[in-house]
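All protein chains of the complex are present and in place, except for one that has been dropped.
Take a look at subunit A:
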């Protein structure tokens, strides 16, 4: 919870500054930090009983419930030993009860699969984005997205293979805003050393694990000298501990420009929250759209899987035209996390075969198939591989 406590401490510090009690500030911040360090690495026990895992399922809004329904269908069909605990979050309500229930369920189970929860911004600013609350409460500090060109999808650029690691809890998404004078709003962007080091370390470790050669840090330190300067400095520090991996940095506007002209030059990218939002959406667009790319949010103790671009898709909800690929691939990532590798690869292969060989495409990638047709095709392919399945 370093981010959460850092933010909380910031507000504490600000109030103590105004109060004039400078002596307390170091103590307040000091205690929270040291308590984090002293806590033993406590991995919660996996929610696995009788060989079956329990995973929290948050349907969300828009196309979420539909697609997650298909995921459950495919899992049931392939006899995957996963049970889902469904927790509904009603985005129309102003209370936090629903989202707190969801967070408790994820703490209990350790793993979740979710659709995007809509944020109605007509509600008062005290009602924060539910997705954001979930990410910060569970300290899911790393958002990982792997963008790969799929041979079956027609795009302007080919041979893209980029891993994007985005800091998920602080930066511009700290939701600290105030209107000090009427008509003037200030929004705080917080960058901390702890979180920057943590995300940089995650990025390099992942790069080494996957055999990647280069990590690029994306920033805007020429304008935000202290904030992004700190982020960049932390990345450099971590990079010095990984001499086998090349490290370079690029300013965010140049990055987007390079992405639309020559995306093949990028390998692994690490960046703070807002730039991560922009870059991940650009990359998702480059490989074929929001319906194709899965995303994962990792924390120290928990993992939540969803589609990478986090779209609610209200306009295409319940019309059987949404692309189930992203959600199905996200569920495969979840199965990998649960160490059910065989099931994961069987479903993944089936999805990719449908995409690349059978070429059954939904409308968003230029085809005419419906969601259920794609799912049926996936299930047929799984069955044809000869594994144990339920009836079709």
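Here, a residue touches a chain if its C-beta (ideal position, glycine included) is under 8 Å from a C-beta of that chain, and two chains touch if they have at least 3 such contacts; residues count from 1.
We adopt the following convention: contacts and distances are computed from a predicted model.
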item: Undepicted complex member, UniProt protein name, chosen from "Golgin A7 family member B", "GPI-anchor transamidase", "Isocitrate dehydrogenase [NAD] subunit, mitochondrial" or "Histidine-containing phosphotransfer protein"; value: "Isocitrate dehydrogenase [NAD] subunit, mitochondrial"
item: Chain not shown: contacting residue from A:87, A:199 or A:252; value: A:252
item: Among A:277, A:325, A:362 or A:377, the residue in touch with the chain that has been omitted; value: A:277
item: Touching residue (missing chain; options A:109, A:309, A:325 or A:362); value: A:309
item: Options A:96, A:186 or A:342, residue touching the unrepresented chain; value: A:186
item: Residues belonging to subunit A that touch the chain removed from view; value: 6, 9-10, 13-14, 25-26, 29, 119, 121, 125, 128-129, 132, 156-157, 172-173, 175, 177-179, 183-194, 220-227, 229-230, 232, 252-254, 256-261, 274-275, 277-278, 280-282, 284-286, 289-290, 309-311
